[in-house]
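One structure, pasted below without further comment.
Just one protein chain is left out here, and the rest sit where they should.
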Amino acid sequence: MEILNLDNITIKFGGLTAVKDFKLELQHGELVGLIGPNGAGKTTVFNMISGIYTPSTNKIYFQNRDITGMKPDRIAKLGIARTFQNVRLMDNLSVIDNVMIGFHLHLHSNLASAIFRFPGYVREEEGIYQKSIELLHKVDLEFNKEVQAGSLPYGQQRKLEIIRALATRPKLLLLDEPAAGMNPQETKELMGFIQKIRKDFDLTILLIEHDMKVVMGICERIIVLNYGQTIAEGNPAEIQHNPEVIKAYLGVEAQYA
Amino acid sequence: MKQPSGKICTVISLMFIFILVYVAQNKLDAYLIRILNLGAMYVTLGVSLNLIYGFTGQFSLGHAGFMAIGAYVTALLVLPPYYKEVIFMLEPLAWPLNVIHTPFVVALIAGGVLSALAAFIIGVPVLRLKGDYLGIATLGFAEIIRIVLNNIPHITNGALGIKGIPEYTNLWWTMGIAIFTIYIVKGLISSSYGRALMAIRENEIAAEVMGVNLTYHKVMSFTISAFFAGVGGGLFACLLTTIDPKAFRFVMTYNILIVVVLGGLGSITGTVIAAFLYNFLLESLRPIEAGFNLGPMHFPPIPGLRMVTFSVLLLILILYKQKGLLGGFEFSWKWFFQSIKKVFKPKKTTEGSTL
Partner (left out) sequence: MSLTMLLQNIVNGFSLGSLYALIAIGYTMVYGILRLINFAHGEVFMLAPYFLFYSSMIFVLPWWLSAIIAIVLTALTGMLSERIAYKPLRDAPRISALISAIGVSFFLQNLAIVLFSGIPKSVHRPAFFSKLFQFGEIRIQSTLFASIGISIIVLSLLIYIVYKTKTGLAMRAISKDIETSRLMGVDVNKAISITFVIGSALAAVGGILWSLRFPQIFPTMGTIPGLKAFIAAVVGGIGSIPGAMLGGMLLGMSEILFVTFFPAISGYRDSFVFIILILILFLKPDGILGTKTQEKV
């Protein structure tokens, strides 16, 4: 079953074409990697899917529904959640509040019942509090629930951000460099964790990652972007031997050498 | 010792405040009552600004405008009709305002509601702006409101303003409304809706991606904030008994902003302390410029000296307390009892030093 379809989308900023004719179809339950050198337009693709940018041409379909130009909060409501390359937590709020904000979409109490703490509201809050604790438990953060999110170590912040995204009960999860800043041990745990939540929450996952161990280790299918265009697509083995990909990456590597 | 329930503590302290207000209203001299009235009015205004700026993170400089709406609506509703005929000299007051006469509480609510309505209409387009741009745009709207008030003499008596407004405002009203404002705003910000507001303040993009509808929440916060600003304006009208458009220049907004920032952005406790401190300070500095006799020497009054002194104090405060008096600290009963425990049951090793 097709869950996401990017139908040859293009986005331009001023005169610059950031992403060109990008095509992507995701089937339900897939775990797909999106890789490419810095500035290739990977995060821009995420920003278009989550509604922060609108493609200049063509459309995005989520579960066969046109979501092009929808606001991010409506897209979230339809079931797309994401994390950010540069972690975006509510730094001055507690860890538990950060997770509870993820449940925002599923709250039904009206303003008056919230201000005056009607029983229905209190029950609802207690419910999502419990669920948040359960989610925190999955990443061993439940004992830090009252800590300010901004004061957590970087690796834990990344995990918290994933948990927060899960709280929205997404069908599609977009992870933007989840392993960035993690040590090898943490990265290994993260790989297990991603596979686990994919199964537990029946997720489809699209993943941007620079750490090739992660991408090659867990993705079933990989798409390679360079200069805003797809240069290769296939399973990890195919990608590893694709001359275009090697050229794109070595070209970049060569610059650093 | 088991900590008493917060609700019971709140009820007890409310009763305590009730007694204090009763004593103050009956025993204190008019001057002190006036300071307390002003202080409590600033609590209402400050807490309402803190809601939109401190908690929602939306830099709003429109409070003077919302106050003005509340003040004019309240004044027009509480003035007796015969008296309106007397003071509207430029142009007679338009129907039906010239015949309406309502109790104070109705007038206050009407002022708040109209102010909230204005905020709603302004807020939908303007809250798309961010940061300083939002600040300057809201300031612009507030000035437009003031200039409109200046130019519709058949409703506002124009630049002459409205005089002889009944002095309904007493400590029961100002303190009662201040407590009510705190109750509502505190209830709001510690609820799921408040969590969404603070999420917007912390990280707008992340909040939106989590499904928080930015426009809805910002406009909601802005509207509620303006409601209380309007009610505060109504208190202002019936405390000063005279209002004119000049009273609602953007300096009025500055005053409220100073109270909120000095108290500590995002702290209701800080706003309360700063509101009273601000007014006590302003009033207690009054003798400085009054002029006095020292023996045979006569020192003439020096207008402006009070505000010079005040602004120096303000500068010193902000330079030394850069995050406000309380930072982001908020009073809670839990904190209260823990502090008491610390005072009465000091650890053995630190016993000497705590005394």
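Residue numbering begins at 1 within each chain, and the chains themselves are lettered A and B in the order written.
Here is the rule we go by: a contact is a pair of C-beta atoms (placed from the backbone, for glycine too) under 8 Å apart; a residue touches a chain by one contact, two chains touch by 3 or more.
Not measured: the values here are computed from a predicted model.
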{"item": "Residue in contact with the excluded chain [from B:Phe104, B:Phe120, B:Tyr183 or B:Tyr254]", "value": "B:Tyr254"}
{"item": "Full-complex contact with the absent chain, from B:Val11, B:Ile121, B:Ala290 or B:Val312", "value": "B:Val312"}
{"item": "Options B:Ile205, B:Leu240 or B:Leu277, residue touching the unrepresented chain", "value": "B:Ile205"}
{"item": "Which residue of B:Ile100, B:Leu129 or B:Ile182 touches the chain not shown here", "value": "B:Leu129"}
{"item": "For chain B, residues in touch with the removed chain", "value": "125-126, 129, 132-133, 135-137, 140-141, 143-144, 147-148, 150-151, 205, 249-250, 254, 257-258, 261-262, 265, 302-308, 310-312, 314-315, 318-319, 322-324"}
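Note that in this section only the chains that are shown with their structure count from here on.
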{"item": "Whole-Å gap between the CA centroids of chain A and chain B", "value": "42"}
{"item": "Chain A to chain B touching residues, read off their complex", "value": "50-52, 71-73, 76-77, 81-82, 84, 88-93, 97, 100-102, 104-105, 107, 109, 111, 114-117, 121, 124-125, 164-165, 168"}
{"item": "Complex contact set, residues of chain B against chain A", "value": "184, 187-188, 191-193, 195-196, 198-199, 202-203, 205-214, 220, 328"}
